[in-house]
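Every protein chain but one is kept in place in this view of the complex.
Residue numbering begins at 1 within each chain, and the chains themselves are lettered A and B in the order written.
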Amino acid sequence: MADRWLHRLLWLSAMLAALVLGGIVVLLIGRTAPFIAQQGMELLARQWYPGDGEFGMAAMIAGSLAVAVLALVLAAPLAVALAAWLRYFAPGWLRRPALALFALMAGIPSVVYGLWGLLVLVPWINGWVPPGASWLAGSLVLALMILPLALLVTDAALAQVPPDWLHAGAALALSRVGMLRRVVLPHTAPAIASGVVLQFGRALGETMAVLMVCGNVVQWPGSVFEPVRTLTANIALEMSYAAGDHRIALFASGLLLMLVTMALLALSWRLGRRHHGTA
Amino acid sequence: MKQPPTLELDDVHVRYGEHAAIAHASFRVESGEIMALVGPSGCGKSSLLAGINRLTDTIPGCTTRGTITLDGSPLGQWPDAASLRRTVGMVFQQPNPFPLSIHDNLRFPLAEHGVPRRERDERAEQALRSVGLWEEVHNRLGRSALTLSGGQQQRLCMARALVLEPEVLLLDEPCSALDPMASAAVEELIDSLRGRYTILMVTHNLAQARRLADQVTVCWVDNDCGCVVETGGREQIFTRGRHPVTRAYCAGECG
Partner (left out) sequence: MTRLIAMAVLSLGLAGCGQGGDKLVVTGSSTLAPVITEVAERFEKDTGIEVDVQSGGSGRGINDVRQGLADIGMVSRALDASEKDLDPVVVARDGIAMIVNADNPVDAITRAEVRALYRGETDNWQALGWTERPVTVINKSSGRATLTRFVEYFGLDNRNVEADMVIGENQQGIQAVASAPAAIGYVSVGAAEYEAGAGTAIRLLELDGVAASTSTVGAGRYPLGRDLNLITTGQRSAMVQRFLDFARSDEVADLYRKHYFVPARG
């Protein structure tokens, strides 16, 4: 009886969440469709001078991707290596406190990472290659932000590895590195990838931390030491001052972000399912 | 071919922290013979096997005491666990092939142990032939080992242990997860290994022990601690056990 009610409640809240999400997408499409139709390829071909009616977003789309991809390239291997090290190589007493620490890190609000980036990282890069606020700074802050969850996801995936294989490996005197490379990681790769793709979505959607450290100059990402502006930072910087087409253009970039994030979610879900299929 | 070594245990204890899983275990497995280790669940049989190839090293808090020798040379003085485990192979109760192709299940351990690439295929084939799997799988070596049946998987695990050319085999209930047909095939395989390897095999199947073993060791739990009750020739243990426990145990299960 209680079960049925709980089931209904869960179903209802799931429907509600889907409805709200769908509503937002519909609203965004409704508000932006005429604008997108009217601008067409201009949205990619032109530059971003909203004051002059130029709403080219290509550089910022590239900026968003560049910052998130580099963050992932930095964070994902490190997360996997750390998780594997903690589970298979580190002294036994270290694992639990370390995981607790990462869980704690995962709970820190992103502005705090942004603040750290602004106060510590940016001046440090500035002393090395000015201006400091840059693609690299953004990616490093994002990497630090997504590292904990990527690590926890990897650890959870490693926990799913049947211990029988590890026993077999030990009895055959196989090196732990060899076991990781040939058995453990290939087997857990889909689950890890699923988690990493989710973190990529998070990196793409992050706003405040990126706004604080990226420099926010609208330009194609060239050198990692040069500033870039992401779509999210652009929305945060300009939305409160934007009117008319400028505002609609920001809505359109929001819609784009939302669709990309949803596609990433779907991808993550499929990867996760594939993992279950084989295990 | 070189004679396989004699395996001797002298007053061996395996403990998990304060709790002794088995104590005062002493017996001797002669060169090329099959010793069956029987006894009730929880009396420390698996722990004893793990103590022999030092898998106990990988369990936090687990310690072993006593002397284990191969042809008189104490294992405690072997330079490293790796060379020990290469000499003393092990097969588990649950078939546990790696999630790799059939072929790679054999080539991966060979590669890890530095066997040159050109020799690996041939040694893999040899191992598969010696467990009688070659005819069944030679045309699908690239398929995942997990697509094999349980019995085939267990024979693949035997092949994987054999491919490293060990001298001693530790078998921990190798047939208990298999159906009777597959079990019979593995049993036949073990029988065929007699003389070439010194084999210590845990089994709950007394009929199987009686068919296969040259010697039998009976274990028991006493005061929450495993111990060896009696060791003797197959017929002696099953028909004229000296110890009352042996007689009761064999009677109960031979029935």
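Basically, a contact is a pair of C-beta atoms (placed from the backbone, for glycine too) under 8 Å apart; a residue touches a chain by one contact, two chains touch by 3 or more.
Just so you know, these numbers come straight off a predicted model, no measurement behind them.
K.L.:
From the touch rule at the top of the page, work out which displayed chains the omitted chain touches.
P.N.:
A
K.L.:
Using the definition of touch stated at the top, determine which of A:His187, A:Arg202 or A:Arg229 touches the missing chain.
P.N.:
A:Arg229
K.L.:
Using the touch definition from the top, which of A:Gly132, A:Pro148 or A:Pro190 touches the missing chain?
P.N.:
Missing-chain contact among the listed residues: A:Gly132.
K.L.:
Using the definition of touch stated at the top, determine which of A:Leu99, A:Leu211 or A:Ile248 touches the missing chain.
P.N.:
Touches the omitted chain: A:Leu211.
K.L.:
Write the list of chain A residues that the hidden chain touches.
P.N.:
49-52, 118-119, 122-123, 126-127, 130-133, 211-212, 215-218, 227, 229, 236-238, 240-243, 246
In the analysis below, only the chains that are shown with their structure count from here on.
K.L.:
Approximately how many whole Å separate the CA-defined centres of chain A and chain B?
P.N.:
49
K.L.:
Report the residues of chain B in contact with chain A in the complex, numbered from low to high.
P.N.:
53, 55, 58, 60, 81-86, 89-90, 92, 94, 96-100, 104, 108-109, 111-113, 157, 160-161, 164
K.L.:
Which residues of chain A touch chain B in their complex?
P.N.:
Touch residues, chain A against chain B: 92, 162, 164-165, 167-175, 178, 182-183, 186-187, 278.
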